[in-house]
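Removed: one protein chain of the complex. Kept in place: all other protein chains.
After this line comes chain A, so read on.
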Amino acid sequence: MMAGVSSIWQEDVSIKIMEKIVQKISIGDYIRMGAVCKSWRRIIANVKPSHDVQVPWLLQLKDCKYNHDTGFNFYSLSEGVFYSFKLPNHILNKYPKAAAHEGDTFCCATCDGWLVLVVGPDHDPDMFLFDPISEKDVKLPSLTTLASFPSFLDFVNLDDDDFKISLMVPTVQVFSTSDNNLIVAAIFMDVENEVDILGLCNCDINGVLEEERCWKIFDGGRIDGGRIVRYESMLFHNDALYALIELEDNDCFDLDKRIGDEINRVVVLDERTEVKVKLINIVKDTTAYHIRGANYSNEVHHISYCGLKYVYLTRSIKGELLIIWNKTDPLSKHEEEDIYHTSKLMIERYEGVCKTNEDFEPITSLGDQAVFVSPNSSSFSIPATSGCQSNCIYFTVDMLDTLYKKSLILYRQSDLDGTHISSLSSH
């Protein structure tokens, strides 16, 4: 037999076994495991509990801004406690712009445990992915390499304090198309042309040098005679990047249609890497700009009278794609907060075919799962066991300053047809 068992658990335990175990414990257990011995700490730094979203965490950040004194605050739903993490020294050394005196550090989006951080002065920020648990980072190409950067910077400079460069990146997907790549798909706002731009970057951790990474801008071309103006939501699913889009001229789109045909595109990132993109043209009848809202401070007000509609793409625990339509009631404004209650919530199974309003068959129950959606974070579904309700959609709002929210809010309400809606937001 092998030498003493003590040394086996301490030294010979394989990373695959630890990975499996780590996926089944809470984050508190994970942190305590790192305090057991040096070899455990070393092993579990390479396995991330957060990628397996059995135990969700909500990030709490005031104005999306990192606080150097308190760090990142996370709320563990299953344990009901907060955890905080500070940027470690190796990150501050690698990204000196993240240091306190160099300007603000913003978290503009999250995806599968990765925080998307934009750090440094507005005119020359660095951008990278950071996982606060494993403390790994993935450097992303600079925003300054984008053609739409100068006009966004002008825009930021016009506004005094409320508008930050980090708002240029409302949402991000991080995924792999093979074992050894890591692809980041980001939506960028182009304020000059009032459109959203989809950029992709292969962050092949073993191959491409960090300095050589670049944003490949996706050109969807003309679809039904129109260009893409808005990416409402995106999700990497079954080896393809699905995106709900809105076209520039919806007049030419049959108004009875709710969901258009699936449009397939392929983006070639390099000779070994390509990404399948599936575009889904949607019509949100009272079409309004997304509240994340670019220039649109005037329009937000105007739009609020016709009721805003958020649309989210998500995946159920069984692996079906779902589209969630969340319409807010303009008359239900919260007394003290600028929050509009959801007036109508519909969940639809996406089946890859176009649908008209008549074909529309909403799902009446989510069953024993909870779905988490957000304008800035990738959505996910979990079995409703640890700390969350079944048949429930949790709307988490990240970009608070665009929503003008002022205090910690946790509210729940029931929809007309009985589906529970929860909105948990914090600041």
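In the analysis below, a residue touches a chain if its C-beta (ideal position, glycine included) is under 8 Å from a C-beta of that chain, and two chains touch if they have at least 3 such contacts; residues count from 1.
In this section, contacts and distances are computed from a predicted model.
Student: Name the omitted chain as UniProt records it, choosing among "Coatomer subunit alpha", "SKP1-like protein", "Large ribosomal subunit protein mL40" or "AP-1 complex subunit gamma".
Tutor: Result for the unshown chain: "SKP1-like protein".
Student: Which one, A:81, A:100 or A:147, makes contact with the chain that was left out?
Tutor: From the options A:81, A:100 or A:147, the contact with the absent chain belongs to A:81.
Student: Just the residue numbers, please: which parts of chain A touch the chain that's not shown?
Tutor: That gives, for chain A, the contact residues 1, 4-6, 8-10, 13-14, 16-17, 20-21, 23-29, 31-41, 81-86.
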